[in-house]
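Take a look at the structure set out below.
The complex is shown incomplete by one protein chain, all other protein chains being positioned as in the whole.
Note that the chains take the letters A and B in the order they are written out, and that residue 1 is the start of every chain.
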Amino acid sequence: MPHTDEDIRKMLDKIGVETIDDLYSDVPSEVIFKGEYDIPSSMSEIELRKHFEDLGKKNQSLVIFAGGGVYDHYAPSVVNHLLQRSEFYTAYTPYQPEISQGTLQYIFEYQSMISELTGLESTNASMYDGATAAAEVMFMMVASSKKRNKVLISSTISERVLNVVMTYAKFHGVDVTVLPEKDGVTDIESMEAALKEGDVAGVLLPTPNKYGIIEDYSGVAEKIHGAKGYFGIYADPSTLAVLRTPAEWGADVACGDGQTLGMPLTFGGPYLGFISCAKSMLRKMPGRVVGVTKDADGKRAFVLTLQAREQHIRREKATSNICSNQSLMALYATIYLSLLGKKGLEEVNILSCDGAHYLYKLLMDSGKFTAVFDKPFLKEFVVNTSLDMEAVNAKLLKHGIQGGIILEDGKVEFAVTEKRTKEEIEKLVKLMVEE
Amino acid sequence: MKTYDKLIFELSRPGRKGYSLPEDNYNTNGFDSIPKDLLRKDEASLPEVGELEVVRHYTNLSNKNFGVDTGFYPLGSCTMKYNPKINEELSSLPSFTTLHPLQDESTVQGALELYWNLQNMLSNLAGLAEFTLNPYAGAHGELTGLMVMRQYHISRGDHKRKKVIVPDTAHGTNPASAMVAGLEVVEVKSKPNGSIDVEDLKPLLDDTVAGIMMTNPNTVGMFETEILEIADLVHRAGGLLYYDGANLNPLLGKVRPGDMGFDIMHINLHKTFSTPHGGGGPGSGPVGVASHLVNFLPNPKVVKNEDGTFSITNGEESLGNISTFMGNFGVMMKAYAYILTLGKENIKKVGPLATLNANYIKESLKDDYLLPIEGVCKHEFVFDGLKDKSTGVTTLNIAKRLLDYGFHAPTIYFPLLFHESMMIEPTETESKETLDDFIEVMHKVAKEAKENPDDVKNAPLTTIVRKLDETTAAKNPILSYKALKEAVK
Partner (left out) sequence: MSKILDDLRYADSHEWVKLEGDIATIGITDYAQHALGNIVYVDMPEVGDEVTQGEDFGAVESVKAASDLISPVSGEVVEINEALEDEPELVNQDAFANWIMKVKVSDPSEIESLLDAAAYAKICEE
């Protein structure tokens, strides 16, 4: 706060009051806070840095074999450097397009790239995270179907995503049916039965699913569309560089969490959620959207468009209350995808996949782990073990390793990314199986 | 480089690359074992570009942007204060950024301590019992807060309370959030001065009212002086008071929402607590509640154990989860650094200096611009366009002309109370010199409107692009490079 005493005096004179307190003369005196705040005294930069470093020492950076929807991928150094350009991060929402072409263009590039990955033509400027994007997709399905209010969701979708969707559904009043699983994949027969009962606005299925399995959705789109429902896929966008896309499965809409596009883990956020959809659902898609246009001189330019769908115009008639997006994280994803490009993202997937299969093989060979599902997986998988995994994971921590995520009934889930090395994987297995 | 106009896709050449990866030495047929039916048929047409091209491309794009670091940003209701650089640096410390949200609790104690400290500081600054930091943004906070409101009534078996009262001047997110939370919106009218009409409110307060959403100061920047009476009326009717924290800045250090009778509120960390807006996000929208509502806050929560360690828990009466993990942690780190830098002494100056700056601009410009509501404003105020209505120059014209002079435009055509609304919020981080420069330019534009109205009407004249054809963009939306290529064909 740059005000000198002299500035303050001159400004008060202009306003015509004696003291700054006079600017609060309209506030009932009983609500003026007269006490002292229970927060520390002002810190200098030196003290502040020390405080953060001290807090940081109470954390431990680990070699990570946990996934659960969040993966320790690598982003080239360039991404962070460019993200620190304050013309990007100190800007507001690009409501004044003439001086926001930087933001608008990268959002357009982001939309284009996510659409390339999902195969679906329209992508919004991003949502808060994958789980809230899934909840919004549920609303899109209900709004697009007009009179239907039931949404089917596979129990093979991440539990954390499902929890959020259920909260939104409970309050908004959407009837969600969780489809059971069979051998680690969605029970398609139960989906068909639920579709027959009617009133289904849409179905949301994951790829890869919460066990890391790549589910086979052959024929699923026909079944859902036959019942006049919308087909949604919750996808890990990184894997869509190699896996069959939501569009190729016949989906109308896709959503998921952009963390897998190299974003730092940062204890759960900020990441981003994405939504892509076919033209049939575009007008019900929430959030900001950037389109191409021309300026008064005929020059190509970018602008927020389809704004009449949004809360600041539609108020209680809008499909969603979302106002912002995770713009800077969309920039992150855009720069990451520019650098990795067509081949790089494929290589990331192949390297992660081969590493995961290498770990899987070592675990099977050790005799301490057994297979749970015999299904194709990419970078994450579930195994059974007779080991006391709580004790094993505690031991791993001492060696700076975060082991797999412990599931129910002696199951454990491991994830491997391109950041893990053969040596790290071998060390993990050795530490786990040695007596 | 203002003429740069390429898309990253237009720089792409087959075979170029901007990355390096380790060699695949696993000798497994892992990827090859995946059935071909499960793989995509065509490659995604992502760009193929080199590192230097990527660096130049995005550096050039950044030059086409205006941020708080570029210049004065008097955008009403958005609280565009300076974002201290140390906060950016501290929030990127690897000892925090490398933490996986599911890694063992014993290895994230520093992160949990920060979360705990920040939630307590916010509770103290707001005069409320407890905060959750999980909501991702202001609108997400509103939604979470309204879910708390409903959960409270439901927990008492009071299922008929589904009506939420929202002033007609409210931010658009208020009614939209209520809709998403499954509540019905009822509007309460404002008086000509923008404050809630208590007489219009009274008949609305029956036993179906879940609560009221307010912001104070309201969206015209005036303090709701009858707030204590309103709080009393709503509480006596069995409803709760929700405080939209979008306008918290003028009260920071001066008035606590809890002391005004509010039961639930959200704070926009990206406004009041100086975390950058990031071109539209990520933000953070912590929600605070009074003591009788603490159990309904979303899961998960951070608790402090008797031995001084911290744990993540789930409450049984909680409304449920509203985020995958615990919100935008990286944003919280910046807000935490901001509070510690100010400390308990300087934080008391935030609201008062923001209010001083707003009143100074208002008093300096009210000869040229129409001030529909007289009196002391708080952190922002609204002009209803130029005082001289004969020029035909609109608020939109003035906003665009300001861009030519190197300022960001104010918020325009909000609130809806006036036809030519122009909402100006300078924030406390701007110096008198900056305000004086802005005032001078605003006078100049007012003069131009009389003498050369066409210059103002055709503005902006000097920006990288000029007035855009938004109608065509909305009529035939082209939302991707692929669609653009097809449209050109």
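Note that in this section contacts are C-beta pairs under 8 Å (C-beta built on N, C-alpha and C of every residue); 3 or more make two chains touch, one makes a residue touch a chain.
Note that the coordinates shown come from a computational prediction; the quantities given were computed from them, not determined experimentally.
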Who touches the missing chain here, B:Asn29, B:Ser155 or B:Thr471?
B:Thr471
Please pick, from A:Arg309, A:His357 or A:Lys419, the residue that touches the omitted chain in the full complex.
A:Arg309
List the chain B residues touching the unshown chain?
470-471, 474-475
Touching residues (missing chain, whole complex) on chain A:
146, 283, 307-309, 313-314, 317
